[in-house]
Every structure is written in C-alpha cells, then in structure tokens.
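The structure appears right after this line, and notes come after that.
All protein chains but one are shown in place.
By letter and in written order, the chains are A and B; residue numbering begins at 1 in each of them.
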Amino acid sequence: MALLETIGLHKGFGGVNAIAGLDFHVDKGEIVSVIGPNGAGKTTFFNLITGMAKPDSGQVVFDGENIAGLDPDALTRLGIARTFQNVRLFPNMTVLENVMVAQHCRTSKGIFAAILNTRGFRQEEAEIEQRGKETLEFFGTRLTGYRHDQPAFMLSYANRRRLEIARALATQPKLMLLDEPTAGMNPRETAELTGLIGKLRDARGITVVIIEHEMKVVRDVSDRVVVLDHGVRIAEGRYEEVTSDPAVIEAYLGRPAGAAE
Amino acid sequence: MAITEAPPTTSVDLRKVLRAGLLGALGFVFVATIGMVETFSTKNVIDPILSLGYTVLMAIAVWTGYRGAKAAAADREAGAGERILYGSAAGLIGGLGAALYVIWINTFVVREVLSNVSPRLIELLNLGGGMGSGITLAIVGGVVGGAVGALLSLASPLMRRALIGSFLWVLIVGFLEVVISQILRELHLGFIVGLAIPTVAALVLTRVLRQGPALILGLLASVAVGVVAAINLESVGLSMTFLIDFVYESRVGGRALTTPAAVAVFVLAFVLVVVTEGPRTRARARVAAMDPEERQRWLFGAVAVFLGLGVFLPMLLGSVVNELLATTGIFLLMGLGLNIVIGYAGLLDLGYVAFFAVGAYATAILTSPLSKVSFDWGFIATPLNFWEAMPFVIVAAAIAGILVGTPVIRMRGDYLAIVTLGFGEIARILFLSDWLTGTTGGAQGVSRIPSIPLGFTEIKGTDQQMIFYAVFFFVLIAAYISWRLQDSRTGRSWMAMREDEQVAETMGVNIVRAKLQAFVIGAIIASFSGALFAVKFGTIFPASFSLIVSITVLVVIIVGGMGNIPGVAVGALVMIGVLGGRNSPGLLREFEGFKLLIYGGLLILMMLKRPEGLLPSRRRARELHQDEALQDAWLRAEASGEDDARSES
Partner (left out) sequence: MQLLKPRSFRFSWVDTFLWAIRIGALVFILVGVLGTLSKAVDGEGLTAQAWRELIVTGLAQGSMYGLIALGYSMVYGVLGFINFAHGEVFMAGAVTGFFAANALADAGVWESQPIVGLGLTILVSMATSTLVAVLIERLAYRPLRGAPRLIPLITSIGMSFFLQYTFRGLFGESFKSYPVLPTVMQGRISIFGLEILKTQMVVIATAAVAMAGLYTYVTRTRMGRAMRAIAEDREIAALMGVNVNRVIALTFAVGGAMAGVAGVLWALLFRQVYFLTGFLPGIKAFTAAVLGGIGNMAGAYVGGLALGLFESVGPLLVLDGWGIPSVSQLKDVVAFSALVLILIFRPTGLLGERLAVEERG
C-alpha cells in the first residue's frame, strides 16, 4: 500500500524544469533512498512533497489523499516530516525547546489556557516536555541531561544533525524525509546514524525517504533505491540493480569516450 | 623548535590618539552648537559650582583622555606616566579644537546660520571673561580632563566602576530632587514604623515557618499591624523635612545638590560600591546557580516587593511625581504589548500607535456624554461607563489587530515595518479628517471623558494617584499575560517563527494564526493603554497619536531589553521618567528639547554596543552575542575537562 505517491509531478523555475514528470511511490514501512547527480531535483522534490513549493501540475497522494498545494503545517499535521540539507534548527532555542515546539500540531492548548494556567494546560505542558525528552533519548545520551538547556547553536555539527532528526521525529510523523542526513559526518557517526534510520522504521513504524550521496549508507539502509536525473526518474530497484544500470552510470559519470551516440 | 612570540609593538598609534582628540573636539562643538550647553547650564548639578552644561563638557574631556590613554596602551605595556601623557595629549588636541571654535564664535557672528550659538553660549564658554579666558578654559579644561580620563584608564575595573558609578549617583540624586524631597517631606515616623513592622516580620517569618497558610497569615497580620501603627502614629509627625534643606539648595533654576551633600553622596556611593562588590558577585553567582524552584520563590518575592512599592509609594510621592509615574505606566503598558509583537513574535510593527488610538477613541466615543455616537439597546445605553465600554474596546482592538495583521502576513520584515508605519499614519489622518468628524470629532477630538467608577468611589482623571493605581492594575495584568505566554505552546511557536518562519511552518506551526494572535494581543494591550490615556486626560486629540508615540514605545523596549518584562519596565522608567512622555515633561525639563535627539542617539548607540538592551533576558543577550557565548561554553568545557569528542563517537 503506497503511503506516498507522486504522479506526473512538474515544477519549473523560470524556464528551467526542476521536476519534469516525476512518478514516485513509497510503501508503508519502506526505506527508500533517492539518489542522483547534483541538480537532479532531489531537494525540490522534497520541497514539493512538504508544501514548501507548489507543483505546477501533477498529483501528490499521501495516505489516499491528494495533498498537492497544501501548506506545510497542514502536511505536518497529516504526518509528513522532514530535515534540511543545510541544518536549519532554531538556533537560539534550547535543544529541548526545539523538540517541544515540534509538537505544536499535536497539541492544542492555546492562549486562553496559557493565560489562565488551567489544569489541562499544565498537564499538556508536562506531556510535551516529557515526550520531548523521550524523543531525544532516541539518540542515546547525546542530547540528554545538561544538553536539554543548551541553545541549539552551541551544539557540535553532528549533534545538530541529530537534533534535526529528533525534531522531525517529535512531530509524530508517518513519513520522514531526510535530506542528506549524514553529510559532513565522520565514518563512525555515519554508521551510527545508519543504524538509527533502521530503528526509525523498526521501532517506530515510520516510513523513510532519504536523499543521500553516501553510497555506503544507501546500500546499508535502503529497501529500494530511486535514481533521479534532470527531474525525472531514470532507474529504480535494489541497490545492486541500480548501481549497475548503464543509464545511472551515464548520469553520474557521463558516457564513455568514443561510445555510440 | 622554539615558538617565538610576536614582539610587542613599541610605537604608539598616534593616529588613534589624534582621532580621540578630534572626536572630543567634535563632541564639544556639536554639543555647544545645538544649544545643549546653553540649555543645560540652567540646571545645576551641584549648587552653586557645577551646572549640567559644564558637566557635559567635562565629561567629553574626560572621555577623550580616556580614549587617548587606551589608544596608547593598546597592545603594549604602558606605564602610568605614558598613559597620562597621551591622555592629556588627546585632551590637548580636543582642547585646541575647542579653542579654535571659541575663537571662531567670538570673532564671527554665526547666529544667522547656526541659530543656537547665542551670546549666552559665548558668555558661558568664555566663563564670563573675554575670548582669552575662553581659549584658556578650553585648552586647560582639555588637558586636565584628559589627564583625569587617563587616570581613569589606569584604575582597576572596580575602581573605575566605583568612580563613575558614584559620579552618576550624584547626578541621579540631583535629578531626582523632586522625588526625594517629596518623599522626605511625607516620610514621617508613623510611615517608617508602618513599613518596618511587616518587613521585619517577613524576614523572621520566612525563615521560621515554611510555605503554607501559616506563613501567609503571619505576613498579612504583620501588614495589618503596620498599617494600624502608621495611622496611629501619623499624628506624631516628625518628618524629615529638615534633611531637604541640607541636601538641596533652592535656586532660580530649580533645586540642586549642595556641595557638602554632593560630596557625601559621592563618598557614600563609592564606599558602597567597593564594599559590596564581593557580596554582589557572590549573590549573582548564587542566582545563576539556583534551580528553578528556588528562582520561582525569589521571583515571587521580587514581585511582592514591586507590588508593595506600587501601592505605597504613590501615597508618598505627591501629585506631580504621580502624574509622571502614571504616564510612565501608560507607556510601560504599551511597551509590554509591543514586546509581545516584536520581542516574542518578531514582527516589527511601527504603527503601534494605531491600536493605542483605537483604544482611546473607542473609550472616548462610548463613554463621553458629548459623543456623537449613541445607541440604546434597552439593557445598555450610551454613554457607557468605563467597564461597560471595555468589552467593546477589546473587540474594536481585536478587529484592528486583524485588519492590520492580515495584509502583512506574507510580507518581509522591512516591508512589514513600513506598511505598519503607514497604517499608523492612516489611522491618525483618518481620526483627524473632516470626513470622519461625525464620529471622531476631527481636530477637536472627543472631550468630557468621565471617570472610572469603582463602586464606592471613582477614579477621576485629575486624581493622579488613583489614575496611577488604575494604570498599575492594568500593567500587572499585561505583565502577567506576557509572563504566562512566554513559556507556553503559543510562546514557543512565536519564538520558532521569529527564528525561522519557513522551518516553523514545516514543524507544524500555523503561521497565519500565530501572527494574528500576536497582533491581536498586542492590539488589545495597547487599547487598554489608550483607554487609560483617555480617562487621564479627559479629552483626546488626533495630534496625540503620531508616529512619535510608536517610536517612543519602540525605544522603551529596545533600550530596556526586548523580550523581557523587567527590561521593559526599566526602559519605561528611564525613557519616560527621565525624558518625559507625550504631554508631560520628565524629571528633567531641560532635556525636553533634546528628547528625540537623545532617543535617536540612544537607539544608534544601543544597536552598536548593546543591542540586547539595558536589562536583557539571558536568552536575548545570548542570541545577540552568539560568538561570545560559544567561546564561553568552549572555555567552560575545557576547564571542566569535559571531552565533547568523547560523547560524540
């Protein structure tokens, strides 16, 4: 059962077709990697799914509903979460506050409840804090204890990436989109994160779509790999199939010299 | 291979010394030419010898010397002699520049162009004598001031803070003459006893009993005893009026400190600063290390003290000061509202006065018997009283908030600023226009706004003390609302939106709703302020609702400390109390003409040096000094031997 599906998705920016007719699907419980050379349209693809850009045409179907054109906050409420290629945390909010604010769409107490300090409000605040801490524990002890009250800009790079994932996790998504989650990490951190991605699916039942350049991660974590180039899907399948597909190799490396046109 | 250290630079950067001197001269010329020296010379700091005008010039000289000495000492070992040399040199350069200026204004009649270079100014700069004495004064003053500045740079940071602080205290005690005289006049034995009993009881009881009903009962009882004692002892009299004449001397231009009093204040302040340095640092460390529980209790304690002051002080202060406090309170109320819009939600609203106006006009139109708007719904009919009008005012403000907020939702920060500024101006023009005169009274405004009924009594607009209590009441409400919203789901969504709107939306925050909420709450609080303003003055005119009000409130929260309730209070006290509000001059009448110049200069200075404000929230200070915060954290981690890498992989 496809959790997310795009049909004939199109998006152009001033004459350049970033996405030119993209058909894509991911089933519930899958971990799919999206790869492709730079400029293939991968991040644009994420932007379209999360509502940060509106498609020119085509359908995006999530959990049976056509979601094209919805605003990002509505999509998050429906269960889609994402991380960003260049980590975009809330730098001056603390680690804990970052994962607390991510629960905004799952909670309801508003201004009146806050001002009147009702019992429901206090209860909800306690729950938010508790759930935030539990989400952070997903990463072991890295983001716990004294780190709760550290402003996010103080974290090391790897911790920032982890916090981004934790924050996305705190929105209680059905589908998580990770944009180059291991960029800039050293091999040990990468390996740990690879394990965590699997845990996202196994322990939390979250469907994951990852944009990755690091082939080792792609190989270790994906059920399926989708290759994009120039805004279309040029190959799809298991890691071994895809990496030996001549079209894929050509997209990355170009045609061998002297080969036929 | 041995690492060679870079040799210390041995030559003084003379350019920096020169620059310090030139800047000093420029400061001198500026302050003199715009008329500040002349106006300030009517106010004496220490009677009879030191006027505010001369004080400003002296301060410039000292500052020049300080900068010169610092320049000499930069990156090198500089002894006392060298520093004094270069400090005085910078002072000399400044003095020479000032002397040239003195020659110029003595020789040529520049008054046609520079209209504030008056004969009086020339007389002041010449110290009564001719041009010669003016030149001498400039040069000598420069050198001496420079030397003093140099000495200041030699002193240890503690000494320096103590010296400057004590001097500032002399100024403050001088400026607050009206307040202090008033308090001394009212302060009689009964009052002191009445205050002392609850204070002592509080200290004892909080130590002995734990939190709970017993403690509260005990505190209330002590307050009651105190009040009874105060009332009974009132007839005994015995006030402190005698002290007033010792401290202040009456002069044509108002009262100023007597010389012995000035010296006494200086010495007292100096001693206190030095002696309490240790305990204060320790206390600060304790506060920083407190856990949230303890901090809550101290917070409640501080709020209780504030409440007490708010209730008791106005009884002492007399009508003039109370009026000033009431005006301060009105601006403080607006500051709290704008703090939510800008400080929490990050929306730079420059048209805040529009909401203030809506509140004032709504109150006026609904409560004034002269109003041209009337309705009669049976159970309720105009003219309404203040409380009946309140719901309408709130609704009107909310609608205004939505009307202003909705078009600007998708706009970039700067555009939002200008558009809201435009809305503010549109509001004023509409209130003034002939077109709407039927409702708003046009240029005549609305008058005969009645007092606020309170059951057994009423708060008349002319009774400054009662007005202050009304304002204080609303300030407490607004402060409470601000405080509760800060640590709430809504407050967090605002913070996230302020940090990164796009990402906040991706995290599930409905940006439209968040922005509108901020605008509406801000509008409602401003409308309270407007309502109180209307009652206080009894008549409102469109001229009172200009851009300057919006800017004043902006300055209040920026100078005080944005995003931070005590900071806004400090900002209001400083800006309005000292410099004066819209219609009433502050403690220092002399500043009146330079109020906006000082606002502008302060904004620039604060943004350059201390953008987080005078009393910033820890978070805001951290935000604006991220590099330093990072460095601090790194140093702390190093010191405690923590290995960040260890917890990484």
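The rule we apply is simple: a contact is a pair of C-beta atoms (placed from the backbone, for glycine too) under 8 Å apart; a residue touches a chain by one contact, two chains touch by 3 or more.
A quick note: this is a predicted structure, and the numbers were derived from the prediction, not measured.
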From B:230, B:365 or B:417, residue that would touch the chain that is not displayed: B:417
Option from B:59, B:144, B:316 or B:348 whose C-beta touches the chain left out: B:348
Where the missing chain touches chain B, by residue: 30, 33-36, 113-116, 346, 348, 350, 406-407, 409-411, 413-415, 417-419, 421-423, 425-426, 429-430, 432-435, 512, 551, 554, 558, 594, 596-597, 599-604, 607-608, 611, 624
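Here, only the chains that are shown with their structure count from here on.
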Centroid distance [mean C-alpha coordinates] between chain B and chain A, Å: 47
Of all residues in chain A, those that touch chain B in their complex: 50-52, 71-73, 76-77, 81-82, 84, 88, 90-93, 97, 100-107, 109-111, 114-115, 117, 121, 124-125, 128, 141-142, 150-151, 153-154, 156, 158-159, 167, 171, 186, 188-189, 192
Residues of chain B defined as touching chain A within the complex: 480-481, 484-485, 487-493, 495-496, 499-500, 502-511, 517, 521, 619, 622-623, 626, 629-630, 633, 644, 647-649
